[in-house]
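Showing subunit A:
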Amino acid sequence: MSIFFLLLQQELLLTAIIFVLLFVKLSTKQWNSQTVLSFVNILLVVNLAAGFFFKEKGTLFGDMFQTNDLLRFEKNILNLGTLLISLQAYNWLLKHKHAIEFYLLMLSTLLGMFFMLSSSNLLMFYVGLELASIPLAALANFDLDKKRSSEAAMKYIMSSAFASGLLLFGISLIYGMVGSVNFTDIAVAASENPLFLFGFILLIAGFGFKISAVPFHLWTADVYEGAPVAVTSYLSVISKGSMLFVMTSVLSTVFANLLFQWYNIVAVLAVLSMIVGNLFAIRQQNIKRFLAFSSISQVGFILIGMSGANIESHSSVVYFVLVYLFSNLAAFAVINVISEASGKENIDDYKGLYKTNPALTWVLAIALFSLAGIPPTAGFFGKFFLLLGGASKGNYLLIIVAALNMVISLYYYLRIIKAMFMDANETPVEKLAISWSPKISMAVCMAGIVVTGIISGAYEYIYSLLK
Partner candidate 1 sequence: MEITQILFWFLSVLAVFGALMMVTSKNPVYSVLWLIVVFFAISGHYILLNAQFLAIVNIIVYAGAIMVLFLFVIMLMNLNAETEPQKNKWLKIAGVVAGCSLMLVFVAALRQSDELLKAPVSMGGETGLIKTLGKTLFTDYVLPFEISSVLFLSAMVGAVVIGKKGD
Partner candidate 2 sequence: MWSLSNIAANIDQWLNANMSPTWALIVEMVIAGVAVIGLFAALGLVLVIMERKVSAWIQIRLGPNRVGPKGMLQSLADTLKLLVKEGMTPGGADKLLFNVAPFVAMIVAMLLLAPIAFAKDFQLWDLNIGVLYISAVSSISVISILMAGWASNNKYSLLGAMRSGAQIVSYELSAGLAVLAIVVLTGSLRISDIIQAQENGWWLFKGHIPVIIAFIIFIIAVTAETNRAPFDLAEAESELTAGFHTEYSGMKFALFFLAEYVNVFIVCAIGATLFLGGWMPFHIGNWHAFNGVMDWIPSSVWFFGKTFFLIFVIMWFRWTFPRLRIDQLLNLEWKYLLPISMFNLLLVTLIAIMGWHF
């Protein structure tokens, strides 16, 4: 019995937090929102810390649920990201009437991602995926009086429903061929049968929607732009990261027999994502749209790492998601502070930011350096390992395309940095006082960018988990 609790520890803790929040919301007492937010943040810290204490691995419910060191680590990464986003959203939520519901929905999606990660079964995977995406649509609508926010929610729910449809069709075809939804059975039965391949391709299309790889990326920019900043950062980091974890492990373990097929698919997706993401990012005026396209091109790089299909490339993906989490969340933290204080979200508004807010400018600059992959930051090592993982297949054309794209991406990241440091602006963002919670979040992100880059322990730790 105790093994049950130990294996499910992260999920059970999260469920308990969800229910505590539900009862806090339902209680007749009117809680002070500051108290509630501090309480929730403490719970999230406890949740994050508890993830590091247990090391049990095994399966439960007759192979429905599995956990091991790597999955625990991945869940801890997601927990950390959620905590950082929660800290960044503090000021926004203080004014929001439905702060508790925000956490209810966000933690439900996190729970869904946990189950999705731990699934050893297509059914569990699908249920977890739905739990991870349906409440997100409501979250995208959390700027309740803004039309753009509703539009974002609508676009998100529509495209995710379509993606689920494709995924389910793929799953049903695979189930029809194999007669089982269990990953081990599918791994054994995976063959080059046309019908199985058809189902498999539909499955990849479903994955592609969630990570917004290029032919399936059309929802990304609009949803990122319309949703509240906190939700945008959640979508671009946590939601995408969890899906990348699952996709990497599913492709390399369950469909190992079909390596040749999915290598080509993933390579094409990677090239398209990098090129289209980069080219569209150049001409964006809104900083959230800009980060949306930049995240699409980042996904392209991650897909290159994924295509390696060995332990090195797998750990490079996990490592890069960790780095990407720190860098992207640092960028979003700055955007969140500025958008919350002044409502400005255009790149032109960031001109001359250095004159008024040097600290924020440096944070954003380092984050963008890391995203661009400039050496001292962690982003460089992340991309380096990804390309190394991808190169193990010997497809150097892919690596050359990726290198070219890194140069293009450097251009548009530097464009923003130039705007902040050099360009003059008649109406710059005024000097902002930053409260403690975004400060902590930014500090953690900065530390993460530096530490995970300079100390090679992080990558080696992930590598050791995979072996």
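For anyone wondering why these and not others, all candidates are chains of the complex that A comes from, given by their letters.
Observations
By our rule, contacts are C-beta pairs under 8 Å (C-beta built on N, C-alpha and C of every residue); 3 or more make two chains touch, one makes a residue touch a chain; residues count from 1.
Treat the numbers as computed from the prediction; the structure is a model and nothing was measured.
Any copy counted, the candidate of 1 or 2 that touches subunit A in this complex is 1. The part of subunit A that touches candidate 1 in the complex is made up of residues 15, 18, 22, 60-62, 64-65, 97-98, 101, 104-105, 108-109, 111-112, 115, 123-124, 127-128, 130-131, 134-135, 137-139, 141-142, 144-145, 153, 176-177, 179, 193-195, 197-198.
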